[in-house]
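Only one protein chain is missing; all other protein chains are in place.
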Amino acid sequence: MQLIPCPWCGPREEAEFHYGGQAHVAYPEDPSALTDEEWARYVFFRENPSGPFAERWSHNAGCRRWFNAVRDTRTHDLLAVYRVGEPMPEVTA
Amino acid sequence: MNLRTPTGGAVDRNTVLHFTFNGTEYTGHPGDTLASALLAHGVHEIGSSVKLGRPRGIVAAGSEDPTSLVQVEAPFSEPMLLATTVELYDGLVARGLAGQGRLSAEPDPARYDAKHEHCDVLVVGAGPAGLVAALTAARAGARVVLVDEQNQAGGALLGVDEYLDDRPSAEWVADVVAELRSTPGVLVLERTTAFGMYQDGFVLALQKRTDHLGFAAPASAARQRVWRIRTRQTVLATGAHERPVVFADNDRPGIMLASSARTFLHRYGVLPGSRAVVFTTNDSAYCAAIDLAESGVDVALVVDARPEAPARLATECAARGIEVRAGQVVTGTDGPGRITAAHVGDERIACDALLVSGGWNPVVSLFSQARGKLRYDAELGAFVPGEELSSVRVAGSATGELDLTACARQGRDAGAGAARAAGFTAGGQVPLPASDSRCTARSGLVLWRVPGSDDTSFVDLQRDSTVADVLRATGAGLRSLEHIKRYTTIGTAHDQGKTSGMIAAGIVAEALGVELAEQRPTTFRPPYTSVSFAALAGRDRGELHDPVRVTSIHPWHVEHGALFEDVGQWKRPWYYPRPGEDLHTAVLRECKATREGVGMMDGSTLGKIDVQGRDAGAFLDMLYTNMMSTLKVGRIRYGVMCGVDGMVIDDGTVIRVGEQRYLVTTTTGNAAKVLDWMEEWLQTEWPHLDVHCTSVTEHWATIPLVGPRSRDVLAAVAPDLDVSNEAFEFMTWRDTEVAGVPARVCRISFSGELAYEINVTAWHGITVWEALMAAGERYGITPYGTETMHVLRAEKGYPIIGQETDATVTPQDLGMSWAVSKKKRDFIGKRSFARAENNRTDRKQLVGLLPADPSVLLPEGSQIVETDRLPEPPVRMLGHVTSSYPSAALGRTFALALVRSGHERIGETLYVPVDDSLVPVTVTESVLYDKEGARRDG
Amino acid sequence: MTVSPLAAWSDRLAALAPVLDAAEVPFRSQLTVRVSDPDAIAAMGSTLGVGFPSAACTFTSGTGPCGDVEVLWLGPDEFLVTAPPDQQVTIEEVLRGALGTAWGSVVDTSAQRTTVVLQGPRVRDVLAHGCSVDLHPASAPRGTCVQTLLARTGIVLQVTGDDRVTVLVRSSFAGYLAAWLVDACTEYLAVP
């Protein structure tokens, strides 16, 4: 059970959170202007790195806020958490 | 045979306990384990081995024992326990196992629970290192938890008769424990094994709370408890396990680790036999030889594999008449079962106990689970912690240190360091105890095996894996220890290789001619010792397994004999059978009553979300396929939601409550998902929108009142409401009072009939329900459940999300192009409609099916084929039946189905394989009842 | 007539004494407020006579025109205002007035959750069987308010005294909560 530091509530157990996959994937400005390939990219394709990964979590059973985190997918260690809208911080894995 | 010493040991000799083992009755004392009590009677043979059926005895005194597997039969049957860790109680019944346990068919009556605990410093192991660590951290003011798997603190000290600071070590231990227990914020847990070490200071520990009480265990107490410990810092003071040396026929009962024999002597007052041979590679076993000799065992010989015996200890042995032979090894044993002789050189030395020491393996399982790297210590012949971790420290013999004072010093450093790292400045220094111990295992010789018959040289005594197996594995080309583990199964048994793993690695390295330093040990995984399933399930069983959600009206349904359907966590009334009715007759009655008179159901489980803000309309326009911003205040619109992939995910009604306020409903199963979906878009994608969503699902009780007489019933309970069709139009809502309670009434219909949906606060749900029942009595008002609801809507061709849809269905497939806005620039899912696959003409589309024989009910889930004869498989399938019912209104059966090019096939005959026949069906539009919508207004 | 979610449980909860004094406090007025504008928050506080909590995971309480009111921090822009029964309509109006044209929402959620008060020396022990938040007085002093999980249900937990907490639970999960509490007290009841 990981301890995830919610930017608002502080550290809470993973069971209170919902995972949201890769962070910083913006909804396309104008989907109708995209090719099928580009649209498929948005709908189905996400980064899946082995190493630091900017991802989204929601503190579902707590403050219900979405926030971002950088986590090393090899160790599962959280390297940083930051709020939606904030840039991804520099981290060292 | 009585092998209990006249005095000594920590057992209560004044109390006699009776127990039965393998059918024979024995006695023992409080403080005994099953193993010590058996040894006191000279019983070494416990069970037999899993593959070869060879007798198996007791090798170690603690949880690392590989062989003493028993099935406890009373008070409750439990398989695969170790005699060495089963504490004796009166009435214990057990039997030795042949490698496999047996599960009881009786339900386990015991309670199990879990508890969360938070601390600054967790110390695992209450030997000298752990005790000093815990005390140091406690004195610094940290919240400390100290756990030890044994029933008392002391660790290795429990098995020796040594003195600390010139007093019996037990007194030193007792003092430390007393101070810890009296320090606020310190929790000392005995019989508690830390079995799993996870990230972020999360340690799982299993406490055996009442096992030792046997029949006296109170039923109300949790037998075992899983402690979910969250700590900032951990000190691992888990000690070291002695390891044997492998030689031919090394598996006979009576062959035991030397330190374990010493533990049986000092802790339990039990001798391993009457004539012993000691075989060692290091100094520590000399203490066993000397102590046993002093207790009356005839110690025939100490065989020291080293070229020279340690002078001082050899002299001590000589003084006690013990012969010491250096530079020799034990090469084999004799015995029908239990050992009768040890082979040394050409000699067979008669003995009934052979005590072996091949050195010590630090217990590094938890350190390794914490992702700590291990390093091979060639002097010790073992893997030891090879790096420092930021929140996990290791102290004592778990590091490979074997000297007591040095262990304690490591404990003090680790305790202080941990407290500091957790933000506490160390308090008073804990003085280090001085030991009078004579035997330390350093300066040992690393010896894995004595050459001999490979086939009977056992490496893993529980798995019956031998040196021959190891050599067969290396001979087959295998080099990685992981492969050899899996090929030979060494280390995969109950003990997870605690005593065998290191030796296997050593033998492999020798066979391959590689350095052990280049080998990686096999992976340590939780649990450290085995944990019962029931303990892990804890209280999450039976009615607490998963919350049962009920509505405010639920008690009424129960009282009126409803049967329930599980929908997610909810219990929903399925139908209300009258005496003698089955599902179909009850549902036909409920349907008929509703279509002809009036019926009502509990719709409270529908998800309800209040959406407020200036941009609420624009937001809902993005979420729904149709337009919501143009809805007028006071009106209601049905809406469909898709995922970004264009597949339908939910549907429901949207009420415009005010200029900046909507109330949307969702399906029962998707309530939480839809709210999450909305929040996700709002928070992560469109934070610039002024919209806020609030769940009000459980604030409202919702009662659909359905049927031609619903208007009359409503009029009777809502005197302020003009219920006329003109004043209260379809798809509008009104706030009023129903049965004297503030209510919001919506004119919507999921059945095609005139219908209202009455919403009141949940507190009033049951009152209003009863008022409606009373008011409707003269019209024969009939409560109905989900099944009737499903039939009524199916007759109208309305899909149920999750029944007609399965993540591959678009609104267009459902015939709902009318609900897909052409005007909106974008909404979620829109772009996906333009993909090639979405524009195929042969997509599966929702249609009705009428079996040619109107009495034939198609099973839901049936497949549909084109031909009236089945070709050889694979048969081309056109789709499947999603819903199928007998219909009171249609006077026949009907079905809904998803059918390839279904919309084009209307009028065609298709076939449905049912059992061994093909049922002809006619494809129709999905709406089968009241196509014109004449009944809507009553 | 009104019926509260735990009406059928009152005897079983009462039977948890002396381990726990446990009782439902039904029909409390509850309003979910979403607002982040500081002026609007201040205005809301002053109309209720209770300043809104400024720290995460805390609640405030006080008395004003609507009686004894508590304001619970549920999230960075989310509060739950709780008050004695029958105040919800008034409070909703008052808060709407205070919100004015600022972004936000006020929703009557009185029946969405029910309130259970637990008191007694074992209250932390009992909760620790299912709640992973550290309830040690040093970590969760009086005034703490956390939304978290208790076993398999979500709760809002307010620490209201040394050995006293208030638990808010969704109405449909209330029966589960009660069953869980009764079960968790079994051992403490046997050996008080």
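Structure notes:
Every chain is named by a letter (A, B and C) in the order it is written, and numbering of its residues begins at 1.
In the analysis below, contacts are C-beta pairs under 8 Å (C-beta built on N, C-alpha and C of every residue); 3 or more make two chains touch, one makes a residue touch a chain.
Assume contacts and distances are computed from a predicted model.
One subunit of the complex is not drawn; among "Heme exporter protein B", "Sarcosine oxidase subunit beta", "phosphoenolpyruvate--glycerone phosphotransferase" or "D-methionine transport system permease protein", its UniProt record names it "Sarcosine oxidase subunit beta". Counting contacts over the entire complex, the absent chain touches A, B. Check B:653, B:832 or B:926 against the missing chain and you find that the one touching it is B:832.
Across the entire complex, the residue among B:172, B:202 or B:733 in touch with the chain not shown is B:202. Only one of B:10, B:74 or B:98 touches the chain withheld from this view, namely B:98.
The missing chain, though absent from the display, is touched by one residue of B:333, B:882 or B:924; that residue is B:882. Taking the complete complex into account, residues 1-2, 13-15, 18-19, 21, 36-37, 39-41, 43-50, 53, 55, 71, 73-76 of chain A touch the chain not shown.
Contacts to the hidden chain, counted on chain B, fall at residues 49-53, 76-80, 98-105, 107-108, 114, 196, 198, 202, 204, 226, 464, 472, 475-480, 482-483, 486-487, 489, 492-494, 496, 523, 525-527, 530-534, 536-538, 540-543, 545-546, 548, 565-567, 645-646, 802-803, 806-808, 832, 835-838, 859-863, 865, 870, 872-875, 877, 880, 882, 913.
Note that only the chains that are shown with their structure count from here on.
For this pair, chain A with chain C, the centres built from the Cα atoms lie 31 Å apart. Between chain A and chain B, the centres computed from C-alpha atoms are 26 Å apart. Residue positions 1, 13, 64-65 of chain A each touch two or more of the other chains.
Residue positions 228, 230 of chain B each touch two or more of the other chains.
Within the complex formed with chain B, the chain C residues making contact are 1-5, 8, 26-27, 32, 34, 103-105, 107-113, 125, 128-132, 134, 136, 139, 151-153, 170-173, 175-176, 179-180, 183-184, 186-187, 189-191.
Remark: chain B residues 111, 113-118, 143, 218, 220-222, 228, 230, 539-540, 543-544, 546-552, 555, 570, 610, 612-614, 690, 692, 694-700, 761-767 touch chain C in the complex.
Only residues 1, 8-10, 12-13, 15-16, 61-65 of chain A touch chain C when the two sit together in their complex.
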